[in-house]
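Would you mind keeping the following structure in view while I ask a few things?
Every protein chain but one is kept in place in this view of the complex.
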Amino acid sequence: MSSPLSSLYTELVIEHDKRPLHAGLREPFTSEVHHVNPTCGDEITLRLQLTDGRTRIEDVSYDAVGCAMSRASASIMADLLIGRTTAEVEPVQEHFEAAMRSRGRLAGDEELIGDGIALLGAAKFPARVKCVLMSWKAYQAALVEAQTLGA
Amino acid sequence: MSSPLSSLYTELVIEHDKRPLHAGLREPFTSEVHHVNPTCGDEITLRLQLTDGRTRIEDVSYDAVGCAMSRASASIMADLLIGRTTAEVEPVQEHFEAAMRSRGRLAGDEELIGDGIALLGAAKFPARVKCVLMSWKAYQAALVEAQTLGA
Amino acid sequence: MSAPSREFDVEAIRADFPILTRMLDPDTPMIYLDGGATSQRPRQVIDAEVSYLYSDNAAVKRGAHRMAGLATDAYEGARERIAEFIGAPSPDEVVFTKNATEALNLVAHSLGSGDASTPPRLRVREGDEILVTEMEHHANLVPWQELARRTGATLRWIPVADDFTLDLTDLDSLVTERTKVIAFTHQSNVLGTLNPVGRLVEAARGVGALTVLDAAQSAPHMPFDVAELGVDLVALSGHKMLGPTGIGVLWGRYELLEQMPPFLTGGSMIELVDMERSTFAEPPARFEAGTPPISQAVGLAAACDYLDALGMEQIAAHEKALTQQALAGLAGIDGVRIIGPALSAERSGAVSFDVAGRHPHDVGQVLDSLGIEVRVGHHCAWPLHRRFGVHGTTRASFSVHTTAAEVDAFVDGVAHTIDFFGSLS
Partner (left out) sequence: MSAPSREFDVEAIRADFPILTRMLDPDTPMIYLDGGATSQRPRQVIDAEVSYLYSDNAAVKRGAHRMAGLATDAYEGARERIAEFIGAPSPDEVVFTKNATEALNLVAHSLGSGDASTPPRLRVREGDEILVTEMEHHANLVPWQELARRTGATLRWIPVADDFTLDLTDLDSLVTERTKVIAFTHQSNVLGTLNPVGRLVEAARGVGALTVLDAAQSAPHMPFDVAELGVDLVALSGHKMLGPTGIGVLWGRYELLEQMPPFLTGGSMIELVDMERSTFAEPPARFEAGTPPISQAVGLAAACDYLDALGMEQIAAHEKALTQQALAGLAGIDGVRIIGPALSAERSGAVSFDVAGRHPHDVGQVLDSLGIEVRVGHHCAWPLHRRFGVHGTTRASFSVHTTAAEVDAFVDGVAHTIDFFGSLS
């Protein structure tokens, strides 16, 4: 097997793909969004439950149809988000996106992005970057919706 | 002066351009058509007067705006048509068109097309063939109109 | 048309495609099995375009100078060549567009132009029906949805049966006196299925409906003759037939084109223009607003020369053999389900499949690591994928330059992919 491929399908990715964390759609939720990747038809429905004046992420639940990368990404993301404040999560998201879009130039800070580090192999495969980022885009949209709904 | 140019602007062409025969719009007429060359904006209004059960061309009158070639062609055509039967004219038109479209391969039969021979220099200039044929197209359309009107 | 060569020498053909020697990384030669998305171009096509640009380039139609004459000859000569290639009775029936998608949009917009002087047969209005099929590429579906939305017409469709062919059981009730257009693909870009053109043309004629054929996937791969097919309008893409991007073709019967209102408007498609209104030129000029894809037309004509020199019968036979090989190979792999007819006799060389439990992106990724370039996703035929309960498929498509060894590598690659993911579990 050529090495870039194993850098993509790491053990952690395979593990998250097979046994995704926090999967399924749960109640209650502050907002719900549905995102599609029109090039491949992948879909995610994501629910975000905020508490403490809409600053703390109490739950992220989702239903994701997609490739191993996109499913693993949703699982890793949910695990990173749950229990933190939206403010705490901001630098995580920024750093993760920057690393994913860096085409491999940014190594990624494990302190910040945790298991997300296992997804960075995809940064060298431009077509896969979208797969990985879809769940994060959905989170972002759900957050905007939750916060404007509350305003 | 390069020789293709003088083959185009022959003395006869210049003569017909300056003093066009049968020019102007006259009454009576069986049919009238208006033709435009959309690429250059040249225009001709042509009236056809048929007699003898619409078989004989009694008059062709016209108002032509265009380049030397197109004006000369209208003049030469009117002179060729007037006084003949539409049947007599058919082979003239066919031969003239064929020669004009031959890119110079067909020499042209002076017996048939008379002064039309002076226009054949344009056959080597594809962009000018349309100029020369515009009046003939107008005649053809006027003929069709005159004959369907009569039917 | 050049006489086709007697034997099909794939190695000689490959020498005409410089890109085929490309390495994806130092150890991985490229195996390009995505001609269904876009074909590679032989040197002859590129050379024709470059040599036009280095010697005859100018604006067409509008100029009187000699360069304009040379450019116009090149452009109109290309139109004649393409007319000949598709069996069009006259080059005036060949309209150059930017791709097959524009050709189909042109028809849909022209039929919905709302110009009151257009004959009723060529006007889609409220209450009318447009019939498509469930296997259409989005290019032959969305423009009709939009036409229906704009006009108030109703879109209906012929379903696809479990055997991957059109289900014509209810054809008689789907085609009604209200049907104005039947638009369908000649060959599915996913299933490979070849549709029964004659049957649909007959149904359309029975009610005076127009037939619009999407031939983007068929014309490059088999003998193709618009006159024999009996349809009214046909759309093609240059880049799928060894030609350039940026050019497509709409063919239409002249008597229809002549009555159809224009779509794109602007220079070179007019008759008379004043500030308030304009009248329009005869076809094909009426449908070619603005500066057309000139060098691309020259390239496309060279592609027709190239295809004809190989022989369309021979190309079809070559690709059919490869398809058979691929189908047989995939049939032997557990967990692979072919989405399309199992017999090569009923289909073209676009072979789509599903790998149980594996997303096509992941399948494509492993194949790519082996240098095998196949397409993954819904291939712009989303409803068709839904019909078969899959989110996407992996598709290999075969071309004039594909070898039996490449097909073997592909089949082995699919087996390897399944092993790869199995080993990770």
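Per-chain numbering from 1; labels A, B and C assigned in written order.
Simple rule for what comes next: contacts are C-beta pairs under 8 Å (C-beta built on N, C-alpha and C of every residue); 3 or more make two chains touch, one makes a residue touch a chain.
Not measured: the values here are computed from a predicted model.
Note on the chain not shown: across the whole complex it touches A, B, C. Of the listed residues C:145, C:259, C:314 or C:403, the one in contact with the hidden chain in the full complex is C:145.
Taking the complete complex into account, C:264 is the one of C:15, C:171, C:264 or C:424 that touches the chain left out. Counting over the whole complex, subunit C has residues 18-19, 22, 24, 30, 32, 34, 37-38, 40-41, 46, 50, 53-55, 57-59, 62-68, 98-102, 104-105, 109, 113-115, 134, 137-143, 145-146, 149-150, 155, 157, 237, 239, 244-248, 264-270, 272-278, 289-296, 361, 364-365, 367-368, 372-377, 379-380, 382-383, 386 touching the chain that is not drawn. Taking the complete complex into account, residues 1-2, 4-5, 8-9, 11, 14, 18, 39-43, 65-70, 125, 128, 131 of subunit B touch the chain not shown.
By the touch rule set out above, subunit A reaches the unshown chain at residues 36, 38-40, 125-128.
The rule is short, and it goes like this: only the chains that are shown with their structure count from here on.
Viewed as a contact network, the protein chains form an open path, each link joining two chains that touch.
Top contact pair of chains, counted by C-beta pairs, is A-C. In terms of the distance between Cα centroids, subunit C is separated most widely from B.
Our note on geometry: subunit B versus subunit C, Cα centroid distance of 44 Å, whole angstroms. Rounded to a whole number, the gap between the C-alpha centres of subunit A and subunit B is 76 angstrom. Each chain gets a centre from the mean of its Cα atoms; for subunit A and subunit C, those two points are 37 Å apart.
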